[in-house]
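Below is one structure; the comments refer to it alone.
The complex is shown incomplete by one protein chain, all other protein chains being positioned as in the whole.
First chain written, first letter: the chains are A, B, C, D and E, and each begins at residue 1.
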Amino acid sequence: MRKQKYAKESLITMTEMVLPNDTNTLNNLMGGRLMHLMDIAAAIAAQKHCNRIVVTASVDNITFTEPIALGDVITIKAQVTRAFNSSMEVYLEVEAENIPSERKKATNKAFFTFVAVDQLGNPINVPEVVPETEQEIQLYESALRRRQLRLILAGRMKPNDAAELKALFNQD
Amino acid sequence: MRKQKYAKESLITMTEMVLPNDTNTLNNLMGGRLMHLMDIAAAIAAQKHCNRIVVTASVDNITFTEPIALGDVITIKAQVTRAFNSSMEVYLEVEAENIPSERKKATNKAFFTFVAVDQLGNPINVPEVVPETEQEIQLYESALRRRQLRLILAGRMKPNDAAELKALFNQD
Amino acid sequence: MRKQKYAKESLITMTEMVLPNDTNTLNNLMGGRLMHLMDIAAAIAAQKHCNRIVVTASVDNITFTEPIALGDVITIKAQVTRAFNSSMEVYLEVEAENIPSERKKATNKAFFTFVAVDQLGNPINVPEVVPETEQEIQLYESALRRRQLRLILAGRMKPNDAAELKALFNQD
Amino acid sequence: MRKQKYAKESLITMTEMVLPNDTNTLNNLMGGRLMHLMDIAAAIAAQKHCNRIVVTASVDNITFTEPIALGDVITIKAQVTRAFNSSMEVYLEVEAENIPSERKKATNKAFFTFVAVDQLGNPINVPEVVPETEQEIQLYESALRRRQLRLILAGRMKPNDAAELKALFNQD
Amino acid sequence: MRKQKYAKESLITMTEMVLPNDTNTLNNLMGGRLMHLMDIAAAIAAQKHCNRIVVTASVDNITFTEPIALGDVITIKAQVTRAFNSSMEVYLEVEAENIPSERKKATNKAFFTFVAVDQLGNPINVPEVVPETEQEIQLYESALRRRQLRLILAGRMKPNDAAELKALFNQD
Partner (left out) sequence: MRKQKYAKESLITMTEMVLPNDTNTLNNLMGGRLMHLMDIAAAIAAQKHCNRIVVTASVDNITFTEPIALGDVITIKAQVTRAFNSSMEVYLEVEAENIPSERKKATNKAFFTFVAVDQLGNPINVPEVVPETEQEIQLYESALRRRQLRLILAGRMKPNDAAELKALFNQD
């Protein structure tokens, strides 16, 4: 039987301060630099779930709505939501805080997918995820729908075959 | 009347060599580092279109299928596909080449969206895009569908209202 | 009356992956790079306690006993132990984990001291620390002794005047 | 008989300019970045003494009293003071200069300890240090006292057994 | 017979944005950082010509006349002009653009020379360059004169033996 691990065992927190070289001419954090940090945080969470080398397989749509300023503190929380054979979906929440003014805001949510590989780069199976809290269960269940969307967007599934996703477009 | 610019006026090419600090323990480029470079390339293309400061608004789903090795040369081409008021969609193609072995591969395609802002960070209108080649026209037209998907995924449009996208799920 | 804050309100966790440029010729993390990360983590904890700009005032003796390898994941926990007028002592615990082999080890403990300053760099008072757990209370109480040692080492107190510290050397 | 080398043979000078990414929101050099540079300078001095790979073993208490501004030039001098079997104590002096205003100040003094290791990371003996100048002799002799303090702080010696150090606390 | 390649096959374009850490206290790009980027661009062009590992052999006189500001976009074009046994001369043109103000200026022209080497670092022959356009032919022909100057400056040729170069100093 396949090994099982609790979702929470993969949770990691990364805290970073926005430095000058991370910013654009408005002195705000560049989106690409944030994605770079998110990718490292998500990779660590995926590694903790499977105890293997992991490589980024895909990133779902990310929206940047709030500017994050030079000197702000970023907190990235990353946790595995569900595993499919050799791949793992990781959910991330990013928060930015201007500490002197005590202004804290949730800035981003994102889903990254990683594949576990051996030393030669070949995919290998990972443990199943056991969700416990209500949010973990909700993320576990909706993972299937997000996966269908990823496969469609990557041209590896036809929209008509995406049962879960299709339902979304035919609601009353 | 709103100003117009040809799509090709925004085309830029970025060439980079993969350095040790960009790589994971398999000596392959980390996905997050590639997204960082893509964000800078796309920002330059968007800037060239609107001659304004731009900030990253969103990144569409990106798939990483091919490992890119230490020492490989990455070529990123970025060009604006379409503008909507203050936002611009940028299309990117990434190619990686192992020059000694002459192995070259298309590794990624992606869409980034940027918003033009003034010095205070407030959105301002940008010129319209005039597509010319067949690919430019195809990218211009499909930009509407991608925009609907972005709005749905960001929770700012109901799936049922996304006419263009919905059609995709009800084909025979 | 001076403002008070719980010790735990300043707790932060920083998670980092050891990258090639952080390592020496044995492929192990350089001590100086670790201190750089510890300084940033401790500064964020101190900032959270006082909601002010903070500058590093001193670092107590740090011992490096365990090598940390390329690709390992470092977890730094930092929390303020006690405040003295404008200065705050921060306690750090560093843990390193080689995730594929599941080997995790406590590698460092350290004390950094920060001073809260205004925009001109002048020191300003900070809230008092209220310790709650047994460890927080023990760290709060021993902070006085460490402070005396710091003052002696900085040549700002005579050894004979360091009552708390002196007791240590005259135990039976 | 054990090999001997003059203290001065290990002297090195490192000169650096403070760049934007090294600074905090007051545009002053961050303490952690300075320690990073000091660690590299001290490692080079230790390497010159023993012609071996060296790893940081410990850092003594460091005090930061003077802000160092963006654009300032830092000069770090590092020299081995004394060797104990496989370990070497390195003394550092840091000076910062604002060249346009000709303001130069001594900002830090510090002691780092390194251990010489072979390719597998095992400690190996290093040459003895031969001090020549008055300062070199004074640093050589006081090295024993600092070593006792390090061992006590690391919990590897009881305060009562630190004869040299204890004397300091019982002076009239 | 020796292999031949067209000059244009080695053309590459590198686009970069000037970031805070690249600048001096006037917020202008430092000359040394620009040379670092030029070296990478030129190395990629040389690699494309010979499909081998290449190492920098020399850099000709470079003049910096125009300041390039923080946030400007730099475009570096690099192309091989001529090959001599194992060495290749690369011609670079650098352009900087302040996109919001639409000010674009040609800032530098330079010649870098690279040597193709095998895995042990030994020089190996490279294909001949076939120039096609008028500029390519002109650069191909003048390469001999620049090579003589390089050899003289490196002390490996006597001025009197540099026929092509000498002619330059005896024109009427």
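As a convention for this text, contacts are C-beta pairs under 8 Å (C-beta built on N, C-alpha and C of every residue); 3 or more make two chains touch, one makes a residue touch a chain.
All values derive from a computational prediction rather than experimental measurement.
Colleague: One chain isn't displayed here. Which of the visible ones does it touch?
Modeller: B, C, D, E
Colleague: In the complete assembly, which of B:Leu19, B:Leu144 or B:Met157 touches the absent chain?
Modeller: Touching the chain that is not displayed is residue B:Leu19.
Colleague: Among D:Asn27, D:Asn51, D:Asn85 or D:Asn160, which one is in touch with the chain left out?
Modeller: Touching the chain that is not displayed is residue D:Asn51.
Colleague: Contacts of chain D with the missing chain: which residues?
Modeller: 12-17, 40-41, 43-44, 47-48, 51-53, 73, 75, 99-102
Colleague: Mind pulling the chain B residues that touch the left-out chain?
Modeller: 19-21, 70-71
Colleague: In the full complex, which residues of chain E touch the absent chain?
Modeller: 24-26, 28, 30-33, 35-40, 43, 53, 55-65, 67, 117, 119, 121, 149-150, 153-154, 159-160, 162, 165-166, 168-171
Here is the rule we go by: only the chains that are shown with their structure count from here on.
Colleague: Averaging only over C-alpha atoms, locate the centres of chain D and chain E and give their separation in whole Å.
Modeller: 43
Colleague: Any idea how many Å lie between the Cα centroids of chain A and chain C?
Modeller: Distance between chain centres, rounded to whole Å: 31 Å.
Colleague: Could you tell me which residues belong to chain A and also touch two or more other chains?
Modeller: 20-21, 24-25, 40, 43, 53
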